[in-house]
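What you see is the complex with one protein chain gone and the rest in place.
Order of writing sets the chain letters: A and B. Residues in each chain are counted from 1.
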Amino acid sequence: MTVTEPAGIADRGDPATAALAVQNLELAYEVRGVPREVLRDVTFQIRPGEAFGLVGESGCGKSTTAYAALRYLPDNAVVQGGAVLANGVDILKMSNSQLREFRSTQASMVYQDPVQAMNPALKIGRQVAECYQILGQSKSEAMASAGDALRRVKIADPVRVLDRYPHQLSGGMLQRVVIAMALTGDPKLLVLDEPTTGLDATVEAEVLDLVRELRSETNAAILLIAHNLGVIRSMCDRVGVMYAGRIVEEGNAQVVFDNPEHPYTKGLLNAIPRQGVRKTDRALFTIPGNLPLIGTPLPTCVYVDRCPLADDVCRTQVPPVVPVGEGHWSRCHHIDRLAQITEPDAQITEYDIGTDNVIQLNGVSKTFRQRGHDVPALVSVDLGFHEGETLGLVGESGSGKSTLAKTLLGIHSPDSGGNITLRGREMKSKATDRIAESTRAISMVFQNPDSALNRMWTVRRILKRTLTKLTDVQGAEADRRVEELAEAMRLSPRHLDMRPRQLSGGLKQRVAIARAFAGSPDVVVCDEPTSALDVSVQAAILNLLANLQNDERTSYLFITHDIGVVRYLADRIAVMYLGRIMEIGSTDVMFSEVNHPYTEALLSAVPSVDGEAENRIPLTGEIPSPANPPSGCVFHTRCHRVIEGLCEVTEPEMQEISPGHRIKCHLTIEQLSVPVEIKESATLATLAD
Amino acid sequence: MFRYVLRRLALSLITLLILIAVIFLLTRVFPSDPARQLAGPFGSQERVDQLNRDLGLQDPMITQFGRLLRDVVTLDFGESYSQPGERVLDLIRPRLANSAKLVLFALILTLPLSIVGGIIAARKKDTLLDRTIVNIGLASSSIPEFVSGVLLQYIIGVKLGWLPAVTNIPDDASLITELRYLLLPALAIVFVYFGYIARITRAGTITALDADYTRTAYMKGLSTRSVVRKHVLRNSLQPTVAVTGTQIGYLFGGLVGLEVVFNYPGLGLLILNAATAPDFPLLQAGVITVAIIFMLCTLGADILIAYMNPRARMNLKESS
Partner (left out) sequence: MSDDVDVPLEGDPTGGVAASEALATEAIPEAAVVGVDASTERKQVRKERRQLLLRSPGFLFGFSILVMWVLCAAVPSWFTKWGDNEVVRVDGSVIPRVSPRADAWFGTDKIGNDVFARIIYGARPVLIVAVTAAVLAVAAGTLLGLTVGYFRGWVDEVIGRIIEALLSIPVILLAIMVLTTLGRSQTVIILTIAVLFIPVVTRTVRSAVLAEAQLDYVTSAKLRGENSLFVMTREILPNVTGVAVVELTVRIGYAIFTVATLSFLGLNAGDSSAADWGRDLGKQYDTIQAGQWWAAIFPALAIALLVIGVNLVADSLDRVNKS
């Protein structure tokens, strides 16, 4: 492979003084004796105090790069060339003891899953103190330092946290502990590998705030790996976009996200619902084809098979590194033709929502019994939705979103008192007791298609069984319908005879959607249907869902934690907290009028790829346990607009602040419109009891 | 922790109660006429009736079951049928001690060997050494202990003459002499359990080595030695402890064949003889003794695991 020294990289300064300089790194994993390349000619630099982000979809090599930066590689990894310099020293050439010294004093890492990253058998104190013992402190000194370290990451009660085991802490709290450990000895390089993936938006925002603050305090260089472009934009000075083991574009984060100069970056950005775009504005851009398999030999340009601009030049010549601005370069032959990649048109032009409620929940509650305690998961929920409408349901984990969906579906039976009606007729609470018509009318698309599809069944059998079970269509007619259904999902006929493991994640989710639509349902419950998928695949699924709804006039109950997605797809949005609906309104008003304080905090927590910096409203403390909900308004313990003497005593009624926009809050519109002042104490992390 | 032990103990007692019921049913419900057998084929009908009355064999089932429960609580199982005049408890006590000696000795030999073997295999995963340990383990643990007993007896005891081939230990034997006699049967046990425990340890260690917290430990800058000692072992040995707990329980009564081969008076042989006699009080008491020991061993193992891993204390319900 010809090694080109990218001009854009060369003028970034002397690699010997960089906090991290990865130079022409070539890395492969050996599988059954055959080396499969995962990193190709990866080159970038992080200056001291700089934050550098790597983005890309799964399998692009970003995590491998992160681990290579600390030389933590699996046994079958083979470095085929290049160097990884930290302050001018090649860590790939260090002896084992030098490497240990490097890891304990120079560089450290924060991981994706803090729960797994901590040893379950040891108390927090021992694990944090260990970092200081490595630096030579005595046991008692180290324990004192551990307390200080936790204070530094804004844990309100370090002494109590030190005495706990990991399983007794929340994910957000554990991630603070992991960060505290990473800061031991003030490392010059901090590698964060998807540090907030799997955390709730509000917790994610807190963790990101913390990292930002610590960064200005310590002046450490940061390498941040994330698939969430918003996180990268809000955290990083510079960004590298990876595809198939190669960096295809690098530059200032804002510049790259606002003016991408590589077809892949452009496609990726257009695939995300952003800038408040709605399904009625335009369809989402989809990148055709598949992500390349790890280790397959790739053509000259790694993106050629999926690129709308590709021509013979792309197939025969390695694209050069083209400088496109100050410190900004792209690896593409056709930067001049980028404007030809246009945003797709609206797929839904005319669009009407019925006026009658298809489904109506009246005072539905659900109480679980756990270890002799009543745990109210849903409290007197009233909710209805219309034909052809998408109702978005958002809230942090534990807010009762899934319980609501499962109760509607008849997986859980609600407490007595409430009822659910389908087109005005009350349904039995348990799915197995429902009449055939009700069973057909409601179906579900699950979050994880691997779990949702029987892996021993072929796609054809999955679809045919559902079809014949739910409708009168039988025999050869059913076979024909199955093929039509598959076609409508843009599955090819040969997919029908495959089993789920032979299909990609996106195709599996299409099968799951096909199954959900087999009985021509009135309502489809979608439980985070795209959260397990890559951005470019998500876009295609969202387009499909929008189109199907437009054609079939199906109603969706769409559960998601992704504000961008819900804004794109939903007609109305309901916000849940501790089993209660706190706010409901049409998507337009939700993003233009005043909101419930909880919604306000939730919306401000989302890091935006568009970079519109808003004043973030931190939520104090952790979500209270549903088993022991706060008195009065359940949100008062975390509310930044709490009225002392009222909110903790009286539970507010739903009030309609504009037609169809209701909030469960004591405050008036005027009071809610006043900007919030954020207290310093609100940024501390406290233990939930 | 205390509440955990209490709850765990309560579960064990329920299990034991069910087991006693099963044993009771096995010895009472199935067609057999203990009184006739005791009286012998030529005993008079009067003698048989007398025995039935004396032993309470014609009382209602529930009364008899109650009596058995009382016997278990008071640890008094009455007199043996086959050896009249002997208290059942007095017959069991020396056998229990013998079994304990053999089992303990075998464990002292097996555990270090198999745990170290398992850890080495895990650290050198997929190398020749690993495959060798795993396959030898698989093969040796496949062979019934009395079969390896016979093989060892022949090769070491008879052919080479290094060790006594049967365990007719002299009464005045010193500890060393006694261990010399016990070494062959103990080796047969080592043979069976080395592979089993080594494989469990290997699997546990591989899981722990691959865990994220191990990665965290490496990233802190710890040496491999410290990582394994401080972070891996505490987690990786939990399955080993669990399996050792259950297997000790089985060793106390399950070595019937081995005890026959070496003519070693342990619990297994006692139960076999009681079953063929038949001597129901002795049989019941023997089997219940084995069950109680099993219960204590698994209880001990679970408490040790709960100590090693605080999460296990929470999972009591799931593990049952």
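Keep this in mind: contacts are C-beta pairs under 8 Å (C-beta built on N, C-alpha and C of every residue); 3 or more make two chains touch, one makes a residue touch a chain.
These numbers come from a predicted model, not from an experiment.
Here the missing chain is touched by one residue of A:63, A:104 or A:286, and it is A:286. Only one of B:127, B:142, B:177 or B:224 touches the absent chain when the whole complex is considered: B:142.
Shown as candidates are B:43, B:78 or B:254; the residue that touches the absent chain is B:254. Remark: the omitted chain is touched by one listed residue; of A:59, A:195 or A:579 this is A:59.
By the touch criterion stated above, the residues of chain A touching the omitted chain are 31-32, 36, 57-59, 283, 285-295, 305-306, 308, 310, 340-342, 344-345, 347, 409-411, 431-432, 434, 436, 439, 442-444, 446, 448, 451-458, 465-466, 469-470, 490, 492, 494-499, 501-507, 515, 519, 534, 536-537, 540, 543-544, 547.
In the full complex, chain B touches the omitted chain through residues 14-16, 18-19, 22-23, 26-27, 30-32, 135, 138-139, 141-144, 146-148, 150-151, 153-154, 157-159, 165-166, 249-250, 253-254, 256-257, 260-261, 268, 271-272, 275-276, 278, 283, 287, 290-291, 294-295, 298, 320.
The criterion applied here is as follows: only the chains that are shown with their structure count from here on.
Those residues of chain A lying in contact with chain B across their complex are 70, 72, 96, 100-105, 108-109, 111, 113, 116-122, 130-131, 134, 165, 167, 178, 181, 184. If you check the complex, the residues on chain B that touch chain A are 211-213, 215-223, 230-231, 234-235, 308-311, 314.
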